[in-house]
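For this view, one protein chain was removed and the others were kept in their places.
Every chain is named by a letter (A and B) in the order it is written, and numbering of its residues begins at 1.
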Amino acid sequence: MAGETPGGTMNADNRTRMRAALKTAVGKALLPDAGLNHPGRFEPPPAPGYDLFERFRTELTKLGGTVHDAASAGDVADIVLGRLANVIAPKVMMWDEAHLPVSGLADALRAHGVQVLMQSADRARDDAHRAELASATVGITGADAGLAQTGSIAVASGPGRGRLASLLAPIHVALLRRSLMFESLPVFIDRHPGVVTAGANFVCITGPSRTADIEHVLARGVHGPKEIHVVLLD
Amino acid sequence: MSIEPATFDARTHKALADTALRKTLRDVTAVILDSRAAGLARLPHSDDWRDHARRIRAHTLSRLDHYVDQFVDAVESKGGQVFYAGTASDAVSYIRDLAIAKRVKLVAKSKSMVTEEIELNKGLESAGVRVVETDLGEYIVQLAQDRPSHIVMPIMHMTRHQVADLFKQKLGATDEEVADIPEMTQLARRVLRQEFINADMGISGCNFAVAETGSITTCTNEGNGRLCTTMPRIHVAVVGIERIVPTVHDLGVMLNVLARSSTGQNLTVYSNIVNGARGAGTERAEGDGPDEFHVVLVDNGRTAVLGSERAEILYCIRCGACLNTCPVFQQIGGHAYGAVYPGPIGAVLTPSLQGLEHFNDLPQASSLCGACKDVCPVRIDIPRMLLSLRATSVDTGRSPAWVGLGIHALRWVSTRPALFRLAGAAAARATRLLARDNWITKMPGHLSAWTKTRDFPALATTSFQERWQAKRRGAR
Partner (left out) sequence: MSSRPARVQLLVTCLIDRVFPDTGMAVVTLLERLGVEVQVPVGQTCCGQPAFNAGYVDDARAMARHTIDVLTKTSDPIVVPSGSCGDMVIHQYEAILQDDPVYLAKARSLHERTHELTKFLVDVLGVEDVGSASTDKITYHACCHGLRGLGVKDEPLALLGHVHGATFCPMAESDVCCGFGGLFSVKLPDISSAMLDRKLDRIQESGADTVVVTDVSCGMHMQGGLRRRGSRVQVKHLADVLARGAGA
């Protein structure tokens, strides 16, 4: 494979040269406040007490997201169906149910005439499959954490729990176990660093897609979802 | 694409004459600065977070050789490929050759300053590869064949009407499709969605690369960063070597201060951590993601800066706060700097990376007010480094002769108090001749630049020290 890889010899030469140059440079670098040792973990004083769920709700709502409470697959289905009311031949894209905190959601949706699309790893490069996934109105995923301070959810990818479900469709519905609510992203990373690298991708999603590039005026739903709904379940 | 106009002076002149631009700059920077203040105020102990972020950056650079090794090992151990690019053209060659070898016809790019620095798009297009910028602002810049004017808000210099006209002209948009900003955004979404689906290669930059895990992070608001690193079969991450942080815990600290400093948001909508390709053909194969993950580590002068007294500029996390707060930037905007990195950060970084001989004007474009240092999330002492660059300008003969003459004359008289007194008295007599009511409306020579817009004070006939001596003599 090495012979086929572009940049082969140049890469090896550059690697040697750049590594040597870096070694020399760090020896004479003027770096104010550089300690010999890594500064360690940042331990902020404990946050003033606030209800994590209230804070999460407030923050996400401020960003234009919506927080729901649900107790069953049926509840979740109702929420999803609510967003599909005016859609002809509605489609949703969903994670494998093994990765969701409720079971029976796909059946509940199908019972109401919704087509449920699942990603296939084998068909990842199949244009027809991707086009079909892109036609879904809602993408349904789980979440590895809720982050109260910022109204965010953290989602690790994996087999059966792809990224496109939270990315392609204009509406994203994320199912979050209440037991997975944390104070903030740094706190979550400190407690569960392994989740960050569990899959090929880890994303912290904070509200719907947005831009202010044109005249600094806010517009939502640029490339990612225009709506994000987080459904809290026990 | 060469820069028009060609000189800093001409570009500044053009910017200062553009009243609409100056109003936009003032209004938008004021709003962003307020947002920044609010964003940091929402974070308890934000100063402590910033101090810690600074220490992380400083320490990492002090052992950058070790952390780069660790990062590369981690990427390669997970099947990723790393290319060491010593120069911009090394980086472009590698990516271009890769694109050709992998039969890439279309590249979807998310926003990345380093790719603009190395002029990647031009290199790919010359090989017949089409590149589409997917960040809305960068997409518009690309359509307009313009340049970004701010590192975070690329089209700060454009109005909605200009964007509407551009979409009509280049995309054949109808009036309805450009009726307002949400409509224009939806049009861009539709157009670019197809590009994401068709793209063979996604190219991203990297906000922070994590050494211990071999991960790269992109922080975006639109979702294009995620789409570029998910849909195409190849993902190339272009990473400046200084973008590394040691651990995921450090990443958490940096993310906590980046967005707040930049736009005032708590976090950008998508803090996206890429750990590698999707594992195609293995039992942990994911349903989406690239089949190949490549990291191009770019030096392009960074190591030389690291070994200099301006190493501190490498702490930068590209938040843009210094641009927003700089009273000079607020008057002239980003294009005037004529460089990929404008504003205070650019005034140090650009000459440091690309040579002071090409960018001698930039370190002069500052009143040294220090506002940049105040707002920098990692407290970079930009004024110190501007002064260092000015000293280098002088040492390499790039300071105008009249300035040198004036300064040497000042030094000569200032080290000889009797002469200082005489020179002062002579200057006082001269200015008194020109003055009316103690002020002068037209000074000669280079000082006429002052009196073009301001009166200049006449020197006092009797100096303070002379009065003081006289007072003391009288008292005896």
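Keep in mind that, in the parts below, a contact is a pair of C-beta atoms (placed from the backbone, for glycine too) under 8 Å apart; a residue touches a chain by one contact, two chains touch by 3 or more.
For clarity, every value in this text was computed on a predicted model and none was experimentally measured.
> Taking the complete complex into account, tell me which visible chains touch the one left out.
B
> Looking at the whole complex, which of B:Arg284, B:His358, B:Arg411 or B:Arg429 touches the chain that is not displayed?
B:Arg411
> Just name the one of B:Ile332, B:Ala347 or B:Cys376 that touches the chain not displayed here.
Spelled out, the listed residue whose C-beta touches the missing chain is B:Ile332.
> Pick out the residues on subunit B that sit against the missing chain.
Subunit B touches the chain not shown through residues 12-13, 16, 22, 26, 327-328, 331-332, 364-371, 373-374, 384, 387, 389-395, 399-400, 403-404, 407-408, 410-411, 413-415, 417, 420, 424, 427-428, 439, 441, 446-447, 449-450, 452-460, 462-465, 467-468.
We take it that only the chains that are shown with their structure count from here on.
> Report, in whole Å, the distance between the mean C-alpha point of subunit A and the mean C-alpha point of subunit B.
Subunit A and subunit B have C-alpha centres separated by 28 Å.
> Of all residues in subunit B, which touch subunit A in the complex?
Within the complex, subunit B touches subunit A at residues 24, 28, 31-32, 44-45, 48-49, 52, 54-56, 58-59, 61-65, 68-69, 81, 83-86, 90, 93-94, 97-98, 101, 134-137, 140, 153-156, 158-160, 163, 181-182, 184-186, 188-189, 192-193, 196-197, 213, 215, 221-224, 226-227, 229-231, 233, 241, 246-249, 251-253, 255-256, 263, 265-280, 283-289, 291, 297, 299, 303-304, 306-312, 381.
> Quick one: in the complex, what on subunit A touches subunit B?
4-7, 10-11, 14-15, 17-19, 21-39, 41-42, 44-45, 47-48, 59, 119-121, 124-125, 127, 130-131, 134, 149-152, 157-164, 167, 184-186, 189-190, 193, 196-197, 199-217, 219-225
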